[in-house]
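Of the protein chains in this complex, all but one are displayed in their positions.
Right after this comes subunit A.
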Amino acid sequence: MEKENAEPDCAICLQKLHHPTQLPCGHVFCFLCVKGIAIQSKKCAMCRTHIPRDYFDHPILLEKQPLDEVDEDCDNNKHQWYYEGRNGWWKYEERSNADLEAAFTSGVSECLLLLAGTIYCVDFQNMVQIRRSDPTKLRRVKRDIPTFPSKGIAGIKRLDPQQETGQTGQDVRDENTNSLQEGNETDVINVSEESLVEVDNSSIESLSDGIRNITLQHNNAVDGSHVSSPNENDEPSSEDT
């Protein structure tokens, strides 16, 4: 109704598509909305086609480089929220980020988020994100400048190879940790932070921050040219560079 010629909204969140992601059946939703249905019903919301278990090993993102620093010049006024994953920090997706920022600046002590069909509480006092249905699942969060080195946005791995070195598995307790800590790509799996990472089972694991390879497609073309290794340290494949 609103904008006649605008892109169609995502049928799941009813908003403009954020990081449009295409399922094998051809239907397109936001990346996080696809994650939600892949965890819950494991079926496409439009046609109920089964979503393969390993779909998130190679999600089909229809967007060019989604991980940009859009407006580097006005960084100083803006804040980005991050949650901790294995060996680094993920940016929250734009909408969650806006919710967190609004809640935080309004002075409340926590903020509830519905992310991929699961409810999380972000506790601003302790700066952690807790899964409501299972409070043992928690991750640290932080508010930082938008250019802080991150793994990507909400599970969409950064594609820029320079940024992709992967932080080491060292305990990143210091909030000022910066890219100097990167560079060691070995043995990133065996780290103490593992317990902070939310992984309940293999299917969720494949959805969580272990998203290894993202197939980037501009419009329609179908995968086929990519051979990706399941190795944790692999760079995401990219047709862009």
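Here is the rule we go by: a contact is a pair of C-beta atoms (placed from the backbone, for glycine too) under 8 Å apart; a residue touches a chain by one contact, two chains touch by 3 or more; residues count from 1.
Convention: contacts and distances are computed from a predicted model.
Peer 1: The hidden chain: which UniProt name fits, "UBC core domain-containing protein", "Elongator complex protein 5", "Large ribosomal subunit protein bL21m" or "Eukaryotic translation initiation factor 3 subunit E"?
Peer 2: Of the names offered in "UBC core domain-containing protein", "Elongator complex protein 5", "Large ribosomal subunit protein bL21m" or "Eukaryotic translation initiation factor 3 subunit E", the absent chain's UniProt record gives "UBC core domain-containing protein".
Peer 1: Quick one: which of A:Leu23, A:Ile37 or A:Ile156 touches the chain that's been left out?
Peer 2: Counting the whole complex, the residue in contact with the absent chain is A:Ile37.
Peer 1: I need the residue numbers on subunit A that touch the omitted chain, in ascending order.
Peer 2: Looking at subunit A, the ones touching the missing chain are residues 1, 11-15, 33, 36-37, 40-41, 43, 45-46, 48, 95, 99, 103, 111-112, 114, 117-119, 132.
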